[in-house]
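Every protein chain of the complex appears in place save one, which is left out.
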Amino acid sequence: MIILLNPAITGPQRLAIEAVLGSSGALHHTQTGPRGDVMVVTANPGGLTPDQLLGMPGVAGAMPAGQGYVQAGREMHPADTVVRVMGADVGGSAFLLAAGPCAVESEAQMEACAAAVAAAGGRILRGGSFKPRTSPYSFQGLGAEGLRIHRAAADRHGLIMMSEVLDREDLPLVAEVADVLQVGSRNMQNFPLLRALGKQPKPVLLKRGLAATREEFLLAAEYILSGGNPGVILCERGIRSFDPSLRHSLDLASVVILKEMTHLPVLVDPSHATGRRTLVTPMARAAAVCGADGLLLEVHPEPGRALSDGPQAILPEDLLRLSADLRALVPVVGRTFGGVP
Amino acid sequence: MIILLNPAITGPQRLAIEAVLGSSGALHHTQTGPRGDVMVVTANPGGLTPDQLLGMPGVAGAMPAGQGYVQAGREMHPADTVVRVMGADVGGSAFLLAAGPCAVESEAQMEACAAAVAAAGGRILRGGSFKPRTSPYSFQGLGAEGLRIHRAAADRHGLIMMSEVLDREDLPLVAEVADVLQVGSRNMQNFPLLRALGKQPKPVLLKRGLAATREEFLLAAEYILSGGNPGVILCERGIRSFDPSLRHSLDLASVVILKEMTHLPVLVDPSHATGRRTLVTPMARAAAVCGADGLLLEVHPEPGRALSDGPQAILPEDLLRLSADLRALVPVVGRTFGGVP
Amino acid sequence: MIILLNPAITGPQRLAIEAVLGSSGALHHTQTGPRGDVMVVTANPGGLTPDQLLGMPGVAGAMPAGQGYVQAGREMHPADTVVRVMGADVGGSAFLLAAGPCAVESEAQMEACAAAVAAAGGRILRGGSFKPRTSPYSFQGLGAEGLRIHRAAADRHGLIMMSEVLDREDLPLVAEVADVLQVGSRNMQNFPLLRALGKQPKPVLLKRGLAATREEFLLAAEYILSGGNPGVILCERGIRSFDPSLRHSLDLASVVILKEMTHLPVLVDPSHATGRRTLVTPMARAAAVCGADGLLLEVHPEPGRALSDGPQAILPEDLLRLSADLRALVPVVGRTFGGVP
Partner (left out) sequence: MIILLNPAITGPQRLAIEAVLGSSGALHHTQTGPRGDVMVVTANPGGLTPDQLLGMPGVAGAMPAGQGYVQAGREMHPADTVVRVMGADVGGSAFLLAAGPCAVESEAQMEACAAAVAAAGGRILRGGSFKPRTSPYSFQGLGAEGLRIHRAAADRHGLIMMSEVLDREDLPLVAEVADVLQVGSRNMQNFPLLRALGKQPKPVLLKRGLAATREEFLLAAEYILSGGNPGVILCERGIRSFDPSLRHSLDLASVVILKEMTHLPVLVDPSHATGRRTLVTPMARAAAVCGADGLLLEVHPEPGRALSDGPQAILPEDLLRLSADLRALVPVVGRTFGGVP
């Protein structure tokens, strides 16, 4: 059982709750969350039920463990979370554009990408220096040198730097340089990494796993939130489907459902979701009018020479045209383009 | 092997092709399609290959049987097909709205729906009188009486009547009354029905099966086209996925891919695809800006009393609001709202 | 709501139930099932609940409509159903072998197949004369002539003839000749066909749809049972999955679950489920020890020349070897090979 405490709980109220747990033989520990403490009951020999706790003063919520994304869910936190990074808003009425190459490859490539992102009104420059590649023989990223190139390009164009972190051993290195830390879909349930991300202050963009249910997605976010880090941005990026004529199926309806289930901002990555350049622009437009808080796109000055995922990268001029479309579309759904309200 | 003949093929060219087939011991028959004859090689003991035919005068294409959607594909027919029904265009630059209840229930219900569709600028009034229901104990439709009610409501509001046909035995009854015949997703591979639909003149709206690949979808369309009926409208309506928190996954990227693969118009049905009212409007907007030629929606004056699929029906006032959004959105992608260019 | 009546219900008990329904304004009709009548409540303005009916004398069960596979489920019929066809048992402790070609092609081919099936201890000779083919340009079956060839081959070897029926228009033709009628996976939700099959006496082998849930599968069976035909045999034949390296995924665990949910016999078709010859024998062995009531296999004397599905057909000598394996395996799970207990 998880018991969510009211942030304004008094000492005597807390003692009363602990007395109920103790008298029934229950063991628990308390986690400090961004919106109040959470008591996690780890042994419950007396069979206490959430109902027995719900009426007590100081208890904001109680539910069975393993089912509850208490801190990611809307029930306890009805209002939308806006994650602020270096002056940009992710969530709320802003519509954010994040773009960049799949992998950081060179100074020239990152300069071209950064210029393209800035020109299109984007706020975040993505780019991987540690790459999770399906084959051990594929390009694995430039590592620390890539982080340095990425940082410099972002700074020259006033952009926020977002980079992927593969496991907790790499975390200090990436977190020292990047502004936003990305967790890829293959790592959505790398729980030690999620725990470590919960205990550091930088915002985290968490991508949905290829076959993760929406509930599992929110429970992965809960790992970060329950560590004390409120800055979680979700990203929908395509799920496995049965039709081999497309790499993934972009599950746009999930954006709407996730926004019902959670207060966290939700971006859409149509590049990885489709894997094909001609689909990126139409699906980006679709995401913009169905409730997404922004887009995560792959752009590359020479997709034919990209060291990874070239077929899904759009060109700088495509990004500019898409940006014009987005500026026309998002006001229809009450949003402001650009990550600034 | 399938051999597509040039519409302008001469008699001697045809004889030369038949001579090559005959000398190799191949058996074939010839089908008359809307865009030229198709020779279907049914026995090929000499192992003739498409390459051997492709260079011959009068041959527009040749491909292995079982793989080719020659008449549905773009290869032979690069230009978009526009299906004209009673003055409305489906396909081309028009953006069409088709709406109505899941099932025809009563005169009053159909009148309310027809009025709502007309007020929103819709052109087609949908409504099932023969319903394919998962359980034998669910409401199965009003049958012939439903068709009569449907026809009258459509006529009162100048709308096109679209109704589902469940098998070839019902076809004469429905085809006599309706303007457009609908084939549901469960029937996408009811081949005797598809063949029969190919041999009658009314346009057919063909829904994608719940687990059909895009190739299978186009081969189903090929059944109708190869019978001689060029009026096929495709409809994407959600596919099976692994997350039980939503009935289906609306595969919007398929719209873009289908438009690359085929010249046939493609509508989107966000009502069946999501099964939940709150998702219909956002996904309808998304469909409108990613390349769909129109929408198929469920509307009901009193969804709570609907005899089938109430939870996914939107209200007349929702339809009106959505229609305003669509009028603002579709010009961004170069389309005109309303089914008239 | 569905109300299942006790077979031994008295007239006064029935009147009492009807009075309760009538006084609450409910409308209903009564269907005669093989194990008692079923009242289907079609309108329920007073909001009667199953609980209010369950206590009444003569009521064997009551549940919400649309959710219940009352006649296919174990709740009302705990004991296994054994379908008897011409002296063979399908279900119970028998383990049945059904085999034959995908399509009936010629006298010689059917003679070779029938001899192989008989030699291997099989009881049913399968073979399609009306073939549901994905492409309109593929071989569609020999029709009536195929039925004649099939019947003669079955009779020469004392085998039961099973043939597919594609829609209700073909039903009289096939039902006149065949002993068991097969409904393919693409037709699992061809409801007019299922209804028609419920109103004729021959046993029906119903294949699971490619993306059908187990509940939908049983509701399809319910269509046949609720028409009055108790002879339904289920067949698991692979579901759609995401890995393109295999056509389908053989869902063997479903056999166990189906046997928990329903009293109907369950066969497994590893040929269609895998689409590849080398997989058929191992998966057939697997099916034999996990609870299946038998196998449905494709065998062909010359798979390389088969007019359909050659790559998944095994040779007569493979069938014989498999049969030896099966005779060794099925006693471990308490079954007798051969369809005779």
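By letter and in written order, the chains are A, B and C; residue numbering begins at 1 in each of them.
Basically, contacts are C-beta pairs under 8 Å (C-beta built on N, C-alpha and C of every residue); 3 or more make two chains touch, one makes a residue touch a chain.
Small disclaimer: the values here were computed from a predicted structure and weren't measured.
Student: The chain left out here touches which displayed chains?
Tutor: A, B, C
Student: Tell me which of C:Q71, C:Q140, C:T274 or C:S323 is the one touching the absent chain.
Tutor: C:T274
Student: Would you indicate which residue among A:P132, A:G275 or A:P311 is in contact with the undisplayed chain?
Tutor: Selected residue, touching the omitted chain: A:P132.
Student: Out of A:D167, A:E260, A:E302 or A:E317, which touches the unshown chain?
Tutor: Per the contact definition at the top, the residue touching the missing chain is A:D167.
Student: Contacts of subunit C with the missing chain: which residues?
Tutor: Its contact residues with the unshown chain are 211, 213-215, 239-246, 249-257, 260, 273-274, 278-279, 282-283, 285-291, 325, 328-329, 332-333.
Student: In the complete complex, the non-displayed chain touches which residues of subunit A?
Tutor: Residues 2, 38, 40, 42, 65-69, 132-140, 166-170, 186-187, 189-195, 209-211, 216, 219, 222-223, 226, 240 of subunit A touch the chain that is not shown.
Student: List the residues of subunit B that touch the chain left out of this view.
Tutor: So the residues of subunit B touching the missing chain come out as 211, 240-242, 244.
Following the convention adopted for this analysis, only the chains that are shown with their structure count from here on.
Student: When the C-alpha atoms of subunit B and subunit C are each averaged to a single point, how far apart are the two points in Å?
Tutor: Chain centres of subunit B and subunit C, defined by C-alpha means, are spaced 31 Å apart.
Student: Please compute the C-alpha centroid of subunit A, do the same for subunit C, then give the distance between them in whole Å.
Tutor: Their C-alpha centroids are separated by 47 Å.
Student: Can you work out the whole-Å distance between the CA centroids of subunit A and subunit B?
Tutor: 38
Student: Which residues belonging to subunit B are in contact with no fewer than two other chains?
Tutor: 211, 240
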